[in-house]
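Take a look at the structure below.
Let's turn to chain A:
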Amino acid sequence: MTVILQTQKLRVEYRNRDFRQANKVALLGLDLEVRAGEVFGFLGPNGAGKTTTMNVLLGFIPPTSGSASLFGIDVRQPIARQRIGYLPELTYYYKFLTAEELLRFYAKIFGLSRSETDRRIADLLKLVELEHASKRPIKSYSKGMQQRVGIAQSLINNPDLLILDEPTSGLDPLGRMKVREIIQRLKDEGKTVFFSSHELGEVEAICDHVAIVHQGELKAMGTVAEISAGHPNLEQAFLKVVGYQNAAAS
Partner candidate 1 sequence: MNKIFALAGVVIKELYRRKDFYVLFILTALLTFAAGSANFFHDAKIVRYLKDICLLLIWVSALLVAILTAARQIPAEREARTIFPLLAKPVSRAQLIVGKFLGCWLATGLALFVFYLFFAVITGSREQIWPVGVYLEAAWMQWVMLAIVIGMVLLGSIYFAAPSSTTTIAFIVVVGILFVGSHLNTIALQQGEPVQSILAFLYFTIPHLEWYDLRDFVVYDMGMAPVGAVALATLYAAAWTGIFLLLTWLGFRRKNLTT
Partner candidate 2 sequence: MKVSPWILLAGLLALAFTLATKLAATADNWSGRSKPENVFEMLLGDGRRLFANESFTMADVYFHSGYYPSMFDQNAKEQREIIAASHGHKETEEEEKKEDFFGQPHDWIDAFGRNFRITRHTHLAAHQEREILPWLRLAADLDPQKIETYTVGAYFMREHLGRPNEAEAFLREGLRHNPGNSEILFELGRIYRENRHDLNRARNVWEYGVKSYLSLSPDLQKENKLVYEELVMNLARLEDEAGNYAAAIKWFEKGKVVSPAPDAIQKQIDDIEKKLAGAKPVAAPK
């Protein structure tokens, strides 16, 4: 299977504003590979480097050294993001636009035709159940509705790779179910999903492959079965990998 997301010796250092202190190293030569059609869980405790990795993949921060590519294109090239969808942990959109206007704006960025845009918007609004509110400004939406707008925008270009940052955190049970449904649907369609999460049960249920990072380093990577081998479940395996002693004892 083709590798569609890859990092090689990816290193990111944040410059310290106080010159007397050393720079903070967020990623220490991360090597990662995600193949087409996989649902890939990217795990790690807070501060492990998950968000930094995603920020590099999405072009928000430049790597200090090493490389990262999407579909074989360096992530510093905007075209690398042509076939991806991104759902941030918390959704923030132009509140003066309506959901339909927001989707139309993003569709234009992807260069979709007018008829294609109309069709996608109709499908996505139906999928996230926002048809009734599509002409209302986003500022009038509830938090759950805004999150659903976020899901819709991440799918506007019918992406081959979906990058989700803690997609279910802050969602109500209904919203979580909707996200799981979407991931499952994309998986069925043969799309690739790369997502970070703290919900290990969820990861276990829907992921094919998992990577665990800790303190900026890749600690483990493989199928869920491979990582969980010798442990009662993925959670215990995760705790052991990140060096939580009680888990190792159990």
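If you want to know what made the cut, all candidates are chains of the complex that A comes from, given by their letters.
Methods note: contacts are C-beta pairs under 8 Å (C-beta built on N, C-alpha and C of every residue); 3 or more make two chains touch, one makes a residue touch a chain; residues count from 1.
This structure is a prediction, so every number in the text was calculated from the model and none was measured.
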{"item": "Touching chain, any copy counted, for chain A within the complex - options 1 or 2", "value": "1"}
{"item": "Candidate 1 partner contacts - residues on chain A that touch it in the complex", "value": "14, 51, 55, 58-62, 78-82, 84, 86, 88, 90-97, 101, 105-106, 108-111, 137, 150, 153-154, 157, 163"}
